[in-house]
Structures are given as structure tokens and as C-alpha cells.
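One protein chain is absent from this view; the other protein chains keep their places.
Chain lettering (A and B) follows the sequence in which the chains are written, and residue indices restart at 1 in each chain.
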Amino acid sequence: MSASLVFFIVVAAVSLTSALGVVTSRWPIHSALFMLVNFITLAVFYVTLGAQFLAAAQVIIYAGGIVILILFVVMLIGSEKIGGPSGHRLWTPYAGVALGVLMLATMLYTFASSLLGEPGTADAIEAGHPKAVGMALFTQYILPIEMAAVLLLVALIGALLLARQPKAGS
Amino acid sequence: MVPTSHYLIISGAIFAIGAVGVLTRRNALIILMCVELMLNSVNLSLIALSRQWNNLGGQVFVFMIMAAAAAEVAVGLAILISHMRHTDTANIDEFRLLKW
Partner (left out) sequence: MFDLAWLIILLPAAGVLINLFFGPKLGDRRVGYMASAAVALSFLVAAWLALRLWGLPADEQVHTVTLWEWITVGSFRVAAALLIDPLSLTMALVVTGVGALIHVYSVAYMEHDEHYQRFFLYLNFFIFAMLILVLSDSFLGMFVGWEGVGLASFLLIGFWFDRRDDSYGYYADAGKKAFLVNRIGDFGMIVAMIAIWSAAGSLAFTDVFEAAEHGAFTAGAATFVCLLLLLAAAGKSAQIPLFVWLPDAMAGPTPVSALIHAATMVTAGIYMIARTHVLWHIAENAALTAAWIGALTALFAASLALVQTDLKKILAYSTISQLGYMMLGVGVGAYGAAIFMLVAHAFYKALLFLAAGSVMHALDGELDIRKMGGLRHKMPATFRTFLIGAVSLAGIPPLAGFFAKDAVLLGALAHQPLVYVVGLFTALLTAIYSFRAVFVPFFGQPRDRHLYDHAHESPSLMTVPLWILAALTIFGGLLNLPFVLSLEKWLQPALGAHDAPGLVIELIALTLGILIAGFGFVIAYAWHIANEQWPRRLASSVESLQPALQNKWYVDDFYFERIVLPLRRFAGWLATAVDQKLIDGTVNGIGRITVSAGDRVRKLENGVIPSYALAIVLGVVVLAAYFVFSI
């Protein structure tokens, strides 16, 4: 039982708990905060996996961007208490849980039955260095970068338009 | 070092939890958050495997996913806000416009 394994297990436990918290919270604001915790644990995982740049990106984008955005929206539209389940949805929760369990079981079966061996060499850790990632991004993967940029632009404009106040009398 | 399979198990677990959340919850915001959970689990899995096979492509792809997820959240929230202006509810059971 090495130290890294213990560390891993602790962080994994926090991660799973916060995920369950997102799903089961009564108030959206609680869900948002649980989600924040989950993102941070994921950033920790990325660091242990040697993807430092992505860990930083995770914190910046997700924790610092998306969660804030969600929090803003929660404040804006108010969190109401959704009433009891409607008629035909009585069986849906159970179906959903059953499917989730099924999915998990399938994945566990796959991963457990083909226990992947030792990971790569120390070079791999270096490979997650921002410089290395940056080099790859701007030489080999330049096209996806550009496309992502366009996507973000489109999303920006779209979000602007959608969330505009409707003109009086239109 | 922690074997890759452990990371994959965690990733799968978070994905399953996120899926259950999507199917079960009725508040549109919470559903959106569960979708984010699912996306992140995939990110974890990609990075783990990138380390496994020493291929930087996995990490680059994760970067793209982050960008796409950010765009999607922004637009999705904008839609939600605009819908709430008209109907005053976030209960997706009330989102019936697609009904035949």
C-alpha cells in the first residue's frame, strides 16, 4: 500500500462523494458547490497523472468559469422547489438508477477484467508540462485550436442573443 | 504508481452517477450540472490513458473538450434563462413544446 495509492483513495472518495452530492442535493446551490469540489478533486487527479497544464486549465475554466456562471444563473432565476413527480415519471427514477448501475457494472467488468499494466516512463510526466502541451497544440493540432476558437466565438454570440431581454412591444 | 485501471474505474463511476442524475432530476439546472460531471469523467479517463500510452493527443483532446463544454454551458444557460422568462419554471417536465 504505497503512499500514492492511499492518497489516491482519499481523493477518489472525496470525488465520488461530491458527485453523489451533485445528484442528490435538494437545492441547486448545494449542487453547484458540490460540483466545485468535484472539479478540484479532478484537478488533483490530473496533477498525479502528470498533466499539470490541464490541471491548471481545469481549475481556471471549470472551477473559475463554469461554476461561477452556474452560480450566477442560480441567483438570477431563483431556486424553486420543484414539486412532486408528475404522473408518468413514477417509474423513471428507478429506470434511471437501474441503467446507471448497469452502466457501472459494465464498465467495471471491462476495466477489472483487463487490468492495465504499469504506466509509461518518466518521460510521460514531462509530457504534461505546459511547454510540451503548448508546442503540440500550436504545431500538430493547430486546426482544432482554430476551430475551438470559432466555436467559442459562436457560443459567445449565441448566448448573448439568447439571453437578451425581449424588446418591449416586439 | 497508481495503475491506470483505478483511474478508469473512478471515471466510470462518476460517469454513471452523472447519467443517473440526468435521468432522475427534474430541475433543468441540476441536469446541466450532471452533464458537466459526465464530461469531466471522460476527461479524466482520456488523461489517464494518455499517460498509459504516452500519447499527447489525449491531453490535447481534453483541452478541446473543455472548450466545447464551456461553450455548451454558456449557451445552455442562456437558453434556460430565456425559457424561464416565458414560463417561469425550470421543471423540465413542463418543457412540452416538442410534443406532437
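Throughout what follows, contacts are C-beta pairs under 8 Å (C-beta built on N, C-alpha and C of every residue); 3 or more make two chains touch, one makes a residue touch a chain.
Treat the numbers as computed from the prediction; the structure is a model and nothing was measured.
Undergrad: Quick one: which of A:V6, A:I68, A:L102 or A:M135 touches the chain that's been left out?
TA: Here the residue in touch with the unshown chain is A:L102.
Undergrad: On subunit A, what residues meet the omitted chain?
TA: 88-89, 92, 95-96, 99, 102-103, 106-107, 109-110
Undergrad: Which positions on subunit B touch the chain that was left off?
TA: Answer for subunit B: residues 19, 22-23, 26, 92-93, 95-100 touch the chain left out.
By our rule, only the chains that are shown with their structure count from here on.
Undergrad: Please output the residues of subunit A touching subunit B within their complex, sorted ascending.
TA: 4-5, 8, 12, 15-16, 19-20, 22-23, 25, 28, 31-32, 35, 38-39, 42, 45-46, 48-51, 53-54, 57-58, 61-62, 65-66, 69-70, 73-74, 76-77, 79-80, 82-83, 85-86, 89, 92-93, 95-97, 99-101, 103-104, 107-108, 111-112, 114-121, 123-124, 127-128, 132-133, 136-137, 140-141, 144, 148, 151-152, 154-156, 158-163, 166
Undergrad: Across the complex, what residues on subunit B touch subunit A?
TA: 1-10, 12-27, 29-30, 32-34, 36-37, 40, 43-44, 47-48, 50-54, 56-57, 59-60, 62-64, 66-75, 77-82, 84-85, 89-91, 93
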